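Of the protein chains in this complex, one is absent; all others appear in place.
Labels run A, B and C following the written order; every chain starts at residue 1.
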Amino acid sequence: MGFEPSDGLRETLERIREFVDEELIPLEPRLLNEGFLAVEPELAAKREKVRALGLWAPFLPQKLGGMGMRLMDFAYVSEALGRTPIGHYAFHCQAPDVGNMELLHEHGSPEQQERFLHPLARGEVRSCFAMTEPAHAGSNPVWLGTTARSDGDDYVIDGHKWFTTAADGAAFTIVMAVTDPDAEPHARASQILVPLDAPGFSLVRNVSVMGHPGGGWASHAEVRFDGVRVPKTNRIGPEGGGFMLAQARLGPGRIHHAMRWMGVCDRVFDLMCRRAASREQAPGAVLGTKQLVQAMIAESRAEIDSTRLFVLHTAEQIDRHGPFGAKNEISLIKFHAAGVLQRVIDRALQVHGALGMTDDTPIAFWYREERAARIYDGPDEVHKISVAKRILRDYGVHR
Amino acid sequence: MGFEPSDGLRETLERIREFVDEELIPLEPRLLNEGFLAVEPELAAKREKVRALGLWAPFLPQKLGGMGMRLMDFAYVSEALGRTPIGHYAFHCQAPDVGNMELLHEHGSPEQQERFLHPLARGEVRSCFAMTEPAHAGSNPVWLGTTARSDGDDYVIDGHKWFTTAADGAAFTIVMAVTDPDAEPHARASQILVPLDAPGFSLVRNVSVMGHPGGGWASHAEVRFDGVRVPKTNRIGPEGGGFMLAQARLGPGRIHHAMRWMGVCDRVFDLMCRRAASREQAPGAVLGTKQLVQAMIAESRAEIDSTRLFVLHTAEQIDRHGPFGAKNEISLIKFHAAGVLQRVIDRALQVHGALGMTDDTPIAFWYREERAARIYDGPDEVHKISVAKRILRDYGVHR
Amino acid sequence: MGFEPSDGLRETLERIREFVDEELIPLEPRLLNEGFLAVEPELAAKREKVRALGLWAPFLPQKLGGMGMRLMDFAYVSEALGRTPIGHYAFHCQAPDVGNMELLHEHGSPEQQERFLHPLARGEVRSCFAMTEPAHAGSNPVWLGTTARSDGDDYVIDGHKWFTTAADGAAFTIVMAVTDPDAEPHARASQILVPLDAPGFSLVRNVSVMGHPGGGWASHAEVRFDGVRVPKTNRIGPEGGGFMLAQARLGPGRIHHAMRWMGVCDRVFDLMCRRAASREQAPGAVLGTKQLVQAMIAESRAEIDSTRLFVLHTAEQIDRHGPFGAKNEISLIKFHAAGVLQRVIDRALQVHGALGMTDDTPIAFWYREERAARIYDGPDEVHKISVAKRILRDYGVHR
Partner (left out) sequence: MGFEPSDGLRETLERIREFVDEELIPLEPRLLNEGFLAVEPELAAKREKVRALGLWAPFLPQKLGGMGMRLMDFAYVSEALGRTPIGHYAFHCQAPDVGNMELLHEHGSPEQQERFLHPLARGEVRSCFAMTEPAHAGSNPVWLGTTARSDGDDYVIDGHKWFTTAADGAAFTIVMAVTDPDAEPHARASQILVPLDAPGFSLVRNVSVMGHPGGGWASHAEVRFDGVRVPKTNRIGPEGGGFMLAQARLGPGRIHHAMRWMGVCDRVFDLMCRRAASREQAPGAVLGTKQLVQAMIAESRAEIDSTRLFVLHTAEQIDRHGPFGAKNEISLIKFHAAGVLQRVIDRALQVHGALGMTDDTPIAFWYREERAARIYDGPDEVHKISVAKRILRDYGVHR
């Protein structure tokens, strides 16, 4: 009854939580003040430790070196890791690699798995996913400018992408490109594997996002494909199946994100309470004795608890009925959880006062980075519209 | 996994839902336009039908004529009944009788049960609960002006109450009165049974609430106790135990209310969608094709679904750990669910336009009556403060 | 500099305010508990007093017996009168009569003025305005089902209207009816004067709104026109000019309403502060010492003050540039001020606790009646869309 982890999972979560607290959170000050590249070497060592502890890539099948968790269980893990910005990376379940691995595991050919999935699963290389385009609205996923023209046994790819997260230093990307412009909209594009050393590929820049171009895994690149030639065997799944694959990816990916957000909420809620309990507004009178601070704490608790149950419920629905059977829930948690995340971060920042603006806590980091939660994977507005249309279909509205 | 009713309960809910749709909702137009007293006779017949169907008083033990449901199961029933303003009344689980029956069942003496509980359980009489006072803030439940002075084997009760719901026509009340003004605050008051024909009791008026004094069960009385004498054996539980009993009552009562609110949400959401699907804003263009209406639908769905899970989770916690083990959740759902209720009603009303202002749908009724949801059983503000204080206690803040 | 009433106006406002406080507010308890009809006779006497004081119909030209105020000055008066639900009625500037008088004064023929305007201006009769239809969305003012068929020198009117405010007891209505269904949408309808004793007119019912059908001026009727015949000379303005006249009416009408709302805000803000200052939450600790109550007061003050300036600014723009030159502002204050109104009422109600739900203060009255403020004269959503479209036109968006 209810959503509670099994005893075995509970113990695993305990170990993960401990690792996050003792090994990762201590790296945060340097991460926040010096950037990801400054802590990358230390993180590499932490990743080896994680592997040694048997906690590597929890969502990945055991034969690929992971823990073989189902979505529901990984949801809890994602929450536990979300408490620090480097949790998922340390446990090798960071976006966009995690989505790429899922995709290749389920839809990759044996050759693709051998060449692209296995080194990625082992953590020897990184990957990226090139979908968003500066010239086309991400809110309309069937409208793309990037094309993959058939030329004998090859595709020749031309296009301009950005927010190709983690392209900097990646070995390969999966690119979404139009393979048949004359097909019906949802069957126009395919997903194709492209090694980043392929002639014609260029990383234009790491886009400066919220004040920083970032670097390595922690970056969002603008990239170009100028006549990049790859064999057709690099296509994942059938021609024209790109949108379908993207949708299938989004369901579990939404759970990963939303439970990561719950982890962020858990952490900033804790920081907010610590601050409220320790910061004196006057001698002897801590902030936590003020009603306006108390209200922020209570409202946050209610929003987090109800939303967390909703995300877990959605994970369970996906486990039972597949991502297409839980379409509405997947859209609903997208905007609902993102809104809760932003409000909780905002309150925690406010309770910290000037300190909340600094990089002495991770709150300001999440305040700016997670503003994107209401945009990526389709802006809130798009999800609201699409879920309402599906609901109204049952009432006979068909447009 | 998750919160799902058992197959048996599911079937019961189906029957209840059907009864609500076919027998009760058709009474709404008269209820809304002519008031409760106008439909009371017909409702009496419906109540007999409910009894004949074996659906009487679902929360009451079977030996008292009920269905013996645990809280979690009754939560679903409360939701199903909440879809119409007269659902709980028809199934004999209406406030305040339901709380009085629970109280007398768990804490009443055999004599009290014989004299007060049994006729009430059978539906032969109605009862009320006199706690709120016009001169004292309901947000401070330990501060009361009503006293029960000891005089030999009797109490002599003096006081002024209001919002004594359903006093009009009731056989008895339970009154909260100070029995020991010198005890520590939480041990000052006791709960005492008072037949309404006792000399000195007077019903001053049915308070006009949101435009209507109402009548019968659907009324909120101002009452006076002027030297009302009752035997001490009318006291429920130990002397000074009034606050404790009130708190114990509130936990399950909160679930009853909150799930009833979810039933209201379910109904007004359905009405909103029907309206969106049928009302043309221009020839051929129904409201449901407009983004601003779609957003109201999507946001309502997300709020309802997440909140409903939170209430069910709280019910489960109470079933497991008792009301005192789920104190935080009980406070959190109070204000959180009440807020969702109000927003969903507000959106449904807006989508109905001018029709939403009329009594041609139940939306306007709930809009005005359920405004009280943010006030009764302790205003939102009080719950926010108290839950925050409990949370901060774990961080070392003790005031 | 700024928006400040002239010294003369200031003195008039002082007298009005005094009259409201001393003559009208004392009538509120009966109004709220017994309804408009119960206080109508006393109000008739108050109206005579107002006339004797030279404060009758402030917006009406002096030759018609009014004070001849320009819109900006009347805005202040509307605010002062808005502090009680019967202020405008007592000073003979109540909707819908006020709009009808403005319309007839500016666009009525001499005969129409003689027959309809003059008795109305003297307060001998009441009138109504039949525009909204149950079968057509009020948000689309050019789509109507009511027709006025030309038949020689007459129109023959057929149609079904509701929310014909104050039809109960009125002498005549102005009806919006399609005179040329083949014209372009904005030129299809005309406004036509119809005496309510005309054969074929029927008042179906006073619609029950928020629990009450009301009566007399304080009612909203459902009416039918079944072959009602009136001479074409009853048409106001040119044929097909109905929409244009309705628009012209809306601009100043919006100011009347919005400043009336500011008057409501002023009153409920005052009630909220009084309650905060007097209601003890514990012995010696009034509600006003609680931060959550303080925040409600401060947020209300800021919202009221800024919105009031915005409404005054709009009034000034209309005085200067006419209603069509201030279209954006007129739309903006509609939804902005209505939202502020609702939030301020909601907070005042909450601070009053259970008392706020009762009819012992006017707050509950406004809570339910003024919910309509977000609906009448076009729902908020329609104004948001239309103002945004006008703004975006300057950026080259033309649909």
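Brief remarks follow.
What we mean here is this: a residue touches a chain if its C-beta (ideal position, glycine included) is under 8 Å from a C-beta of that chain, and two chains touch if they have at least 3 such contacts.
Worth saying up front: this structure is predicted, and the values here are computed from it rather than measured.
Listed by label, the shown chains that the missing chain touches in the whole complex are A, B, C. Across C:45, C:183 or C:309, the single residue that touches the chain missing here is C:309. Although one chain is not drawn, the whole complex shows that of A:56, A:129 or A:162 it is A:162 that touches it. Take subunit C: the residues that touch the chain left off the picture are 1-3, 72, 273-274, 276-277, 286, 288-289, 291, 293-295, 297-299, 301-303, 305-307, 309-310, 313, 316, 328-329, 331-333, 335-336, 381, 383-385, 387-389, 391-392, 394-397, 399.
Residues of subunit B in touch with the missing chain: 290-292, 295.
Seen from subunit A, the chain kept out of the figure touches residues 32-33, 132, 134, 136-140, 143, 162-163, 207-213, 279-283, 287, 290, 292-293, 349-350, 353-360, 364-365, 367-368, 371-372, 374-376, 379-381, 384-385.
Simple rule for what comes next: only the chains that are shown with their structure count from here on.
Centres computed as Cα averages put subunit A at a distance of 43 Å from subunit B. Rounded to a whole number, the gap between the C-alpha centres of subunit A and subunit C is 52 angstrom. With centres defined as mean CA coordinates, subunit C is found 37 Å away from subunit B.
Multi-chain contact residues of subunit C (touching two or more other chains) are listed as 290, 292.
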